[in-house]
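Reviewing the structure listed below.
The complex appears here without one of its protein chains, the remainder shown in place.
Order as written gives the chain letters A and B; numbering starts at 1 within each chain.
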Amino acid sequence: MIPELGHFALILALGIAFLQTVAPLLGYQRRDAKLLAFAGSAAQAQFFCIAFAYACLTIAFINTDFSVAYVAQNAHTDLPMIYRVSAVWGAHEGSLLLWMLMLSGWTFAVSVFNRRIPAELSALVIAVLGVISTGLLLFMLLTSNPFERLFPVPLQGRDLNPLLQDFGLAIHPPTLYMGYVGFSVAFAFAVAALITGKLDAAWARWTRPWTTTAWMFLTLGITLGSWWAYNELGWGGWWFWDPVENASFMPWLAGTALIHSLAVTEKRGLLKSWTVLLAILTFSLSLLGTFLVRSGVLVSVHAFASDPARGLFILIFMALVTGSALTLYAWRAPKLATVGELHLFSREGLLLLNNVFLVVACAAILVGTLYPLVIDALKLGKISVGPPYFNAVFLPLMVPLFVLVGFGAVVPWKKGRAGETWQRLKMPALFAVAFAIVVPLALHGRAALLAVTGGLLGAWTIVAAAQDVSRRIRAKPSFAAGLASVPRASWGMTLAHAGLGVWALGVAFVISYGYEKDVRLAPNARTEIGDFSFGFVGATEAKGPNFIAQQGEVTIERGDHSVTTLYPQKRFYPSQRNVMTESAVDATLLRDLYVSLGEGFEDGSWSLRIYVKPMIRLIWLGGVLMFLGGCLAASDRRYRLAKAADRRLAVDGGTQAA
Amino acid sequence: MRYAIPLVVLAVLIGFFAVGLNRDPRLLPSPLIGKAAPAFDLPVLAAPAAADTAVAAPQRLGNAAFAGKPYLVNFFASWCAGCQVEHPYLMTLARQGVVTLVGVDYKDAQADVSQWLAARGNPYAPILVDLDGRAGIDFGVYGVPETFLVGADGRVLHKHVGPLTPEAFEHDFKPLLGAGS
Partner (left out) sequence: MRSWAAALLALGLALTAVSEAQVTVEKPEIPLSSEQEARLAELLPDLRCLVCQNESLAESRAPLALDLKYEVRGLVASGKSAPEIKQYLVDRYGDFVLFRPPFDPRTWLLWLGPIGLVLLALWVLLRQIRGSRRAAAAAPLPPVDDAALKKLLDE
C-alpha cells in the first residue's frame, strides 16, 4: 500500500509541476497577479508530494519490502539501518527521486525566500523550475519508477552494492545533488531575466546567494566523493579524471566562473549577457553529467546501469531544456549589451581573466571527456583520454588562475594602480617565495619542481587572500571595531581563496613526495617505505554484519618507535558475491599512511599496497574551507537586508567580495 | 549572430550523443583484423569425448596445424558466464561443420573444464590450453568469450566479443568464410 501511495504522490507531483509551469507563464503574459501568485503555492504543494513519495520509498527500504523491485535490487535483511536509508539513492531510480526531492526543495526555498524579489520574477523563476520538474517526473514515471512492484516477491534482496556501504558515500550523493540541482535556480533566474528583458544589479544580487549556496554544496559533494574514492577504492588516489568525476567538476568550474561574473554584474552592471550564458551553461553541464552517468555513452567506474531508452529520454530532455534556453539567449541577449568602461587591470578585468581560465579549463575537460565518444561516433576507432591528458592540460591552466586570485582580492574596481597593488602584494609575494623554498626542503629534504610551484601558488593565494580582511581591519581605529566591520562576504571570499591555496599545497606535496609500493609480504616480514617501516604480522578472519573479511595486521614504525598498527580488510559480501578492499589509513595533517590488502597466497603471505601520502588531508581540508567560505558568503546580511546593504555599500565603497 | 554560437555547439554535441547512444563504449575493435594471426603454440587439452575422437591428438598445436582452411578461435573458460550462454550455439555450429572450431581454454583449471565439457558437450575440434593467459594477450583478449575468424591464409578476418550468436555468425562470419583463400 505504501509504495502505491508514493507512486500516486509522484503522479500528483507531475500534475502540479505542469500547472506550476503553465500558470505563471500565462499570468506573466496576461499580467494576472493571481496566476503569478499560484506559482509559489504549486511549488510548495509539489515539494510536499515529492517529500511524501521519498518518505514512502525510505519506509519500504527500512522494512526491506522486497515486493518493491527497486528495494529487492538494493537491500538485504542483513543491511545495517544507516545503509538502508542511504540505499534509497544507491541506484538509478532512487537517486533520481533524490534529485527530484532536491529540485522541489530548491523550488520550495525560492517560493519562501522571495519577499524581496518582484512577484513577476519569482513566479517566472518557479515556472522555469517547474519545466525541469515536469521533465524529470515524466522521466521517472515513464522509464524509472522506483515503486514498481515485483512478483513473485523474493525472499531475500540482492543487497546494496558493497562499494556504497560507506559513510562517505551515504552523504556524498545528497550533497553533490544539492549542488547540481541548486544551479537550476541560477539557470531559472537567467531564463526569467531573458524573458522579462530586465537584468540589473538587483537581479545579480538576488541570484548570487542561490548560486553561492549551490556552489558550496557542489564543492562539499566533490570533496566527499574524492575522500570516499580514496578510502573505498583502495588505490590511494583522490581524483581519477573519470568521466563521472569530470561531469561533477565541469559544473563546478563553470559555477565558480559564474559566481565571479555575477559579482561583476552586481558591482559594475557589466558582463550581463556573459553572466546569463554562464548560468545557463552551469546547469546544462549538470544535466550533461546526469546524461553521461545514466546513459552508458561513456565508460566510467561510477556509471549507473545503462539503458538506451533512459539515455534517449535524458538526451531529448537536455536538448529541450538547454536548447530552448540557448535559443532564448540567442534572441534576447543582444539587448543585454552594456555600456561601461572596462580596464584589464581592475577587479572586474581580472575577474574576467579568471573567467577565461576557468571556462577554458572547463571546456578542455569537456573536450577530453567527450573526445573518445566523438572519435567513435565518427568511426575513427576507439581511443582513451585519461589522467595523463587531463593533468597535462588542466594543471598549466591553473597556474595563471592562482596568480590572479591573489591580485583579485586587492585590485580595486574600475581601475587599479600598479604601484599601490605592489605595495600591498609585495609581502605576500615575498612570503610565498620563502615558503616555497623553505618548506619542501625542511619537510622532505629536496625541492621538487612541482612542490615549489605548488607551494609558491598555494602560499601566495592564502596570504594574498588575507589582504582584504587585513585592510578592512587596519582601516578602523581599533582591532575589535575592524574585526566587526568585516562583512561575512569578505570572510567568505578570504576563506574560499585560502581553501584553494590549501588545496594546491596538498596536491603539489602529495604528487611530489608520495611513495607507493606493491609488495608481497610473508607473515612477520617488513618493508621500508620512505622513513617508515611496515611490518606485516599476518591475516586473520573477521566477521562483519553482512560480510566476512580477511583482516591484515600491519605495524608501522619510524626509526625506533612504533607509529601505529593498521588493520586493512578484504571483505567478501556473500549476498552479491563481491569482494571489496577496505583500506586502513593512519592520518595526520602532514601525512597519511595507507595500507590495502591485495591477494592472499597459500603460504600465508599477502600482496599489500602501501602508500605514504604527505599532506593529502590538505586537499580535502581545502575543499571544506571553500565550502565554509561559501556558507559565509551566501549568508551575508546584505542579501537579506537589501536596503541596509545598499546603504553600507555607499558608505563602504563596495563590498570587496568577489 | 555570435549569441547563437552556444546553440550551434549544443546542436553538434547532441548529434554526437545521439550517435553515441547506439554505440557500445566497451566494445573494442581488434587491431589484428587483416593481419596475420598471432603465433601460438599451445598444449592440447586431454579432453574427454572430443567432437572427432578418431584423430590421435598431438601434444601441442600451433598456427601451422590449421593453415589452408579458415577456422574459428574461441577463447572460453569454465568460469565464464558468457561462455555458458554461447555454448549451445557452438554445439550447433560443430554439428553443422561449416568451419573448424578451435577452443582456447583461458586461465582455467583442467579439472574444472573437463567437468564443464562433460556436462555440456564438446564443440571444439581441438582444445588448446592457455593457462597463464599469454596467448590471450597476443590475441588482445580482454574478456572471454571472444571469437576470432582466421582465414585460410592465416590472417585474422573478424573478431567477436561476447557470446557468439547465430545472428552474429550469419552476419559477420559467414560472408568471410570464403575470403583469404
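The criterion applied here is as follows: a contact is a pair of C-beta atoms (placed from the backbone, for glycine too) under 8 Å apart; a residue touches a chain by one contact, two chains touch by 3 or more.
Computed from a prediction, not measured in an experiment: that's the story for all the values here.
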{"item": "Residue, one of A:A60, A:L137, A:L163 or A:I619, that touches the chain absent here", "value": "A:L163"}
{"item": "Residue, one of A:G225, A:P243 or A:G630, that touches the chain absent here", "value": "A:P243"}
{"item": "Of A:L142, A:L344 or A:V438, the one touching the omitted chain in the full complex", "value": "A:L344"}
{"item": "Residues of subunit A (touch criterion as defined above) contacting the omitted chain", "value": "161-164, 200-202, 205, 233-235, 237, 240, 242-243, 267-270, 296, 299-306, 338-344, 349, 352-353, 356-357, 359-360, 363-364, 367-368, 371, 375, 380-389, 392-393, 397, 576-580, 598-599, 601, 646, 649-650, 653-654"}
{"item": "Interface with the undisplayed chain - residues on subunit B", "value": "26, 28-32, 38, 77-81, 107-109, 112, 131-134, 136-140, 142-143"}
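Here is the rule we go by: only the chains that are shown with their structure count from here on.
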{"item": "Whole-Å gap between the CA centroids of subunit A and subunit B", "value": "43"}
{"item": "Interface residues, subunit B side, partner subunit A - complex", "value": "3-4, 6-7, 10-11, 13-14, 16-23, 25-26, 28-29"}
{"item": "Subunit A - residues contacting subunit B, complex", "value": "273, 277, 280-281, 284, 291, 295-299, 308, 311-312, 315, 318-319, 322-323, 326-327, 329-331, 333-334, 370, 372-374, 376-377, 381-382"}
